[in-house]
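Omission of a single protein chain aside, the complex is shown with its protein chains in their original locations.
On to subunit A.
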Amino acid sequence: MATYRLPRVLNEVIRSHQDRFIRPVQPKNGVGAFVFPCRKLVFNYCERSGSSKSMMEYLQKEATRFATENPQIEVIVQPRPSKHPIVRAFYANGEQKTKCVRRCSVSEIPEVVKSLRDHSGHKLQRWNRYVISDTPSVRGIYSPFHDKAVYSISDLKTKK
């Protein structure tokens, strides 16, 4: 029976919770500067087949405009003979996503493209917790460091 392996990010969180030490914060896209996760979109179509008709129409109308509006994405239009039309997205973290658009109309393809473009690239993960956080628990485990009371011997002495 295959063991369920937790995704790497979740492992870090669980380990930090178990160790009860504050683990270092993960680097986050957007702190400092934002690097767009989607780096390349490849549009494959077949010049002869009927399933590529709406794809070809979309490409003729929208491809250059899409590429102009998204200069950070490398847009490649490439014939792929005798195959259904697909949109293949490549992300900065090395992941890929492919969507076949043979059943899509011309108005549906931009939605597919947009969803691929806006995807972060990380695989869909199962989150078993309500909150995923760099700190071990939602409100933080109790820490006297952030308690309001100031501990001082002189204070204790004056209390009666």
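Keep in mind that, in the parts below, a residue touches a chain if its C-beta (ideal position, glycine included) is under 8 Å from a C-beta of that chain, and two chains touch if they have at least 3 such contacts; residues count from 1.
As a working rule, contacts and distances are computed from a predicted model.
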Original post:
What does the UniProt entry say the missing chain is called, choosing from "Serine/threonine-protein phosphatase with EF-hands", "Proteasome subunit alpha type", "Large ribosomal subunit protein mL44" or "Gamma-secretase subunit APH-1"?
Top reply: "Large ribosomal subunit protein mL44"
Original post:
Since one chain has been left out of the picture, which residues of subunit A touch it in the full complex?
Top reply: 24-27, 29, 31-33, 35-36, 39-40, 45, 47-48, 56, 59-60, 63-64, 67-68, 71-81, 88, 90-94, 96, 144-145, 151-154
